[in-house]
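Provided herewith is a single structure, encoded as structure tokens, for subsequent inquiry.
With one protein chain withheld, the remaining protein chains of the complex are depicted in position.
Our next item is subunit A:
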Amino acid sequence: MPYLGGEDTVRELRRALSNPNVQSDQLRYRNTILKVIRAMSQGVDVSGLFSDMVKACATVDIVQKKLVYVFLCSYAALNPELSLLVINTLRKDCQDPNPMVRSLALRNMTNLRLPSLMEYVEQPLTAGLRDRAACVRRVAVLGWAKLHNLQPNSEIDAAVVNELYSLLRDPDPVVMVNCLRALEEILKEEGGIAINKPITHHLLNRLKESDVWGQCEVLRILQRYRPQSEDELFDILSLLDASLVSPHPQVMAATLSLFLSLCSGLPAVSLAALERVRGPLLAACGSVSRELRFTALCHIQVSLLLRSLPGLMGAHYKRFFCGYAEPAYIKQRKMQVLVELVNDDNVTMLLDELKGYCTDVNTDTAQAAISAIGRIGRSYSDRCLEILTGLLALKQEHITSAVVQTMRDLVWVCPQCSDTVCLALEGCEETLQDSQGRQALLWLLGVYGEQVSSAPYTLEVFIDGVRSEVSLGVKMELLTTTMRLFLCRPAETQDMLGRLLHYCIEEEPDMCVRDQALLYYRLLHCGIEETQKVLQGRRSDPSLGVLIGRPSEPISQWACSFNTLEPLRQGTVETDSTSRGSPEHVTFEPKPNTDLSDTLNCSQVEKVPSGETGRTPFLARIHTDTHKPLFLASLPFSYPFNKCLCFYMPI
């Protein structure tokens, strides 16, 4: 059925619905209603048929009833007056001898979402709580939560709340769990359901009866409970021990989360619990479904599990090797886990494996692999540099770019690598195409200008092509680099610097570049010493050595975010090195949110960095390429992931 021509369809359907011949034949009537629902789900507006459908509701045929309810629930909000007509039928159904009909009526009554109908709904709901069929009680309990959600300000009768509390002892486990859910919602203002000792013990004893979803719910709510004595705590823990190694990953995760919150004062117990879940966690990482694998990897990596307990997965590093056909997001996560797992014994094997990923078809994965090698390089710099230099020989654009960026980051934390890096840089500029890579190259040339013999020649190529340069970031970096090189090799660079400054001040259309050029120009007027102070103010600390062992972090730091969405959200931050310029600007402020946009709009989201298009005055825009605020005072140096940014002086 086409999207257009809806009116004809509606007219035809109305004719069929009101045809007495159709109405008397159950099958035909049912089929007509089916057509209405099909039209509805295809986006045709069939709200005009509301009154006809209300009539169709009064039937003994359950199939037809269910179909009509689907329709009514979607359109009730548009026709509040007509909906009143349905209520009578629904209330009658609530008295039906068939428990299925009763539960159906009750559920749809609450699904209509009409505040005006509230008064009619309360009575059947109260009756539903005492129904002898469990399926009706399940619906009734959640019905109260829906009612509250519809009118959050209205007080729910204390008697109802009491009744819900008493239904926690219902023989049906789903009713019990639904009560928990309903009370959580109704009493949200008061901090949710009151968890005291008898309730806790009751819930724990019945944990096994409920299905996995119920277990997760119970375990989550129990996190609020604080045992009164150590004996009680250990009783609870030993009761939960079986769920800790549950074959269902969701139960395992929920139990671990509860364990961690219960044992927040006893780190030794938490560590023992972590040891115990190692098996199930690893199994989840190798699970057949990629989404589960991804979730498990996120929890292992981001929740710093490894940093709290580095030995936990050490022997199992092979489990995190990537399969060829795995999606990129899993590969990238696995690499980040591998970086954490590296130690003296497995470093050769790990680097071999990572080297294999560097030539991955997916450029993002390849770049992530290269930056992973760079991270390992902070502890094992020689081996990693050997691999990185080897990769340069492939002369592939995205690989070279990633390698140069990685080297830049590596040199900043391990200055002793600079000799090797400088040797490797020769000739890279031919393969580099993207702005990030060229920016990194320029930065390296600027800082290690005296060690790279060909630096001025490379720069000359850049300066000659500055007219056709589109990237703002590259132009700004070029300016700074030329200035720096001028300070250490004035004879070779003076002429170029002059040409560059002249171009930037006279012809450059972009305000930001022009202002920076002007700044440098004036700075040069102040004398060489001032210039030196500004441009070479910040260098990385030459005494930095290789990292040996990381400090282990306490569990409490991540326990509260375990088994929530938090670990999955943080994911992309660390891999994302694309938005930064040079290491001095690295602020390591995590991106505030990785949301694609702030509103649920339907237009394609275009991420245009403000620096590329907008026209804002200079002072507000220095280094807009890195999206960092401007600090006019030069801040003291601090190692290594400093929070301070630029190195400018007032003009």
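Here are a few things to note about the model shown:
Definition applied: a residue touches a chain if its C-beta (ideal position, glycine included) is under 8 Å from a C-beta of that chain, and two chains touch if they have at least 3 such contacts; residues count from 1.
Definition applied: contacts and distances are computed from a predicted model.
This figure omits one chain of the complex; the name its UniProt record holds, of "Adaptor related protein complex 2 subunit mu 1b", "MICOS complex subunit MIC10", "Trafficking protein particle complex subunit" or "5-cytosine rRNA methyltransferase NSUN4", is "Adaptor related protein complex 2 subunit mu 1b".
Within the set A:20, A:198 or A:323, the residue that contacts the chain not displayed is A:323.
Interface note for the absent chain: among A:254, A:337, A:428 or A:535, the touching residue is A:254.
Taking the whole complex into account, subunit A touches the unshown chain at residues 34, 37-38, 41, 43, 60-63, 66-67, 70, 97-100, 107, 113, 132-135, 138-139, 142, 145-146, 149-150, 171-172, 174, 177-178, 181, 208, 211-213, 216-217, 220, 242, 247-250, 253-254, 279-280, 283-284, 286, 288-292, 294-296, 298, 318-319, 321, 323-325, 327-329, 356, 359-362, 394-396, 563-566, 568-569, 571-572, 593-605.
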